[in-house]
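For this depiction, one protein chain was excluded, whereas all remaining protein chains were kept in their positions.
Naming follows writing order (A and B), and every chain is counted from residue 1.
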Amino acid sequence: MSQPSSDPPSQQPAPSGLAAESESTPVVRASFSMQGFMDGWLHCQHAADYLARFASSDRFDPEQLTTRLSTYLNEALELVFRSAPGPGELIVTIHRQHDRLDVALACPIAGDERMRRSVRRATEADAVATYRRGFAGLLITPPASEDLSEWEADAGLLELVALHGITLALHEAGDALVLHMTVPHE
Amino acid sequence: MNECIDCIGDFRDDWPSTEGGVRGPAVCVSVVFYPADFAVRWSQCSATADFFAEYFAAVEACRRDDPAARDEFIGTLSYVVNELVENAVKFSVGETVEVTVGVEDDELIVMAANQILATTATPLVEKFRELLAGDPQELLFARVEANAEDPEAGVSGLGFLTMMSDYAARLGWRFAAVHDNPHNVLLTTMARLEVRKP
Partner (left out) sequence: MDPAQPYTVHYHENNQEVAIAGSLRPRDADDFGPVREVLVRVAAAIKGTLYLNLKRLRYCNHRAFVELARFLEHCRREHPELRLKLVISSVIPWAPIRFGYLTELFPNAIVEQYDRAFYPGQGVIENDQLIPVLRTQTNIVWDHERELLRKHGLRPGMRVADICCGIGDFAVLLHKEFKPEVIVAVDHSRPFLQYAIQVAKEFGINDIEYQYGDAANLLLASNTFDFVTSRLSLQVFDQPELIMRELLRICKPGGRVYLTNEMMSHNYGYPRHESVSWTYAQTMKMFATLGMDLSIGPKMYSLLTDLGFEDVSMEQIGITNANTVVEDFARVIESWEEYITGELSTATGQPQAIVDRLKAGFKDHVYAIRSRRGFAIWPIFVASGRKPAPTRESPTR
């Protein structure tokens, strides 16, 4: 955790590089030590609800955006939680660009492959068909097979892309994995 | 780190601690606002306070099984965070306000950092020294009375005195130079609370 600095974090090299875009304005940045974050499952929703409410506070209908953003952010945070990354920090930054919010989640790379696998599945071609196939499989065959168990564990992000029209991307920055989510205001 | 001009009260200059590149303390959460770009209203201050309180109530080191003890913990942390955040946002002249809460060695620390005009630093130093000089309960009582007699007088420091008197918080402040802006000073306010054993 950094000491308070005279340099605003938005002007420091941000892992996502989003701050470099001149039309993007910073909304909020939150960092969580992984150890405390992993203390409780409810931390995922505490963080999602708070950050969503904060980032929606200037909208004409803040409740609508709060509900959507918290829903999407929570799935991403739950994935981080399930990935059980090692010690380090989880950093969530939210920027605004015109009619959308850019959300970046950076977490330590250590841990299992869930994050990479989940985003890869969610960003493959025809996410809708992939989701529907996997979902139907879940209902007919409760996941006895490893494939289905894995699919079920990863389906949170896939659903966001397939049903809710969210855009996702993943990149690595040093010792951090960074998940990007684009959330339209409406 | 910014060059320290002055440290007053129970400010821990070594917190959050780092040792050989490994960051500590074990549990820490920090939120940065950008009030020049995204306005921070009073409702967001209280939402921030509630968030920190609920979050840390679920952290292992602070967890309480007894609902009354849990409520007390939440009430205390929420009050302290709210006071520090509101002050920091109200008096901020820089681009960011940063709030940090962490728990380490049975101590819960709340910290808020914001830039202020350098010209206001000296009078503030005096005010803070005054707050720390006497018995917080007596000072609080005197200021509440003064406020009642003349509500227009704008008595300050009630929030800090309440923290010290009612919540047993130890307060400290750090004034530091801002590298690229000699007109501003970085003020960091710290409140230290004991995490009571169940």
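Odds and ends about this structure:
Just so it is clear, a residue touches a chain if its C-beta (ideal position, glycine included) is under 8 Å from a C-beta of that chain, and two chains touch if they have at least 3 such contacts.
These numbers were taken from a predicted model, which means no experiment stands behind them.
Only one of A:Ser33, A:Ser57, A:Asn74 or A:Thr93 touches the absent chain when the whole complex is considered: A:Asn74. Mapped onto subunit A, the footprint of the missing chain covers residues 41-42, 44-45, 49, 63-64, 67-68, 70-71, 74-75, 78, 135-136, 138-139, 142, 152, 155-156, 159, 163-164.
Following the convention adopted for this analysis, only the chains that are shown with their structure count from here on.
With centres taken as mean Cα positions, subunit B sits 30 Å from subunit A. Residues 1, 3-10, 25-33, 35-36, 39-40, 42-43, 46-47, 50, 53-54, 57-58, 87-89, 96 of subunit A are the ones touching subunit B in the complex. Across the complex, subunit B meets subunit A through its residues 1-2, 16, 22-23, 25-34, 37-39, 41, 43-44, 47-48, 51, 54-55, 58-60, 94-96, 98, 100, 102-103, 111, 113, 115, 176-181, 184, 186, 188.
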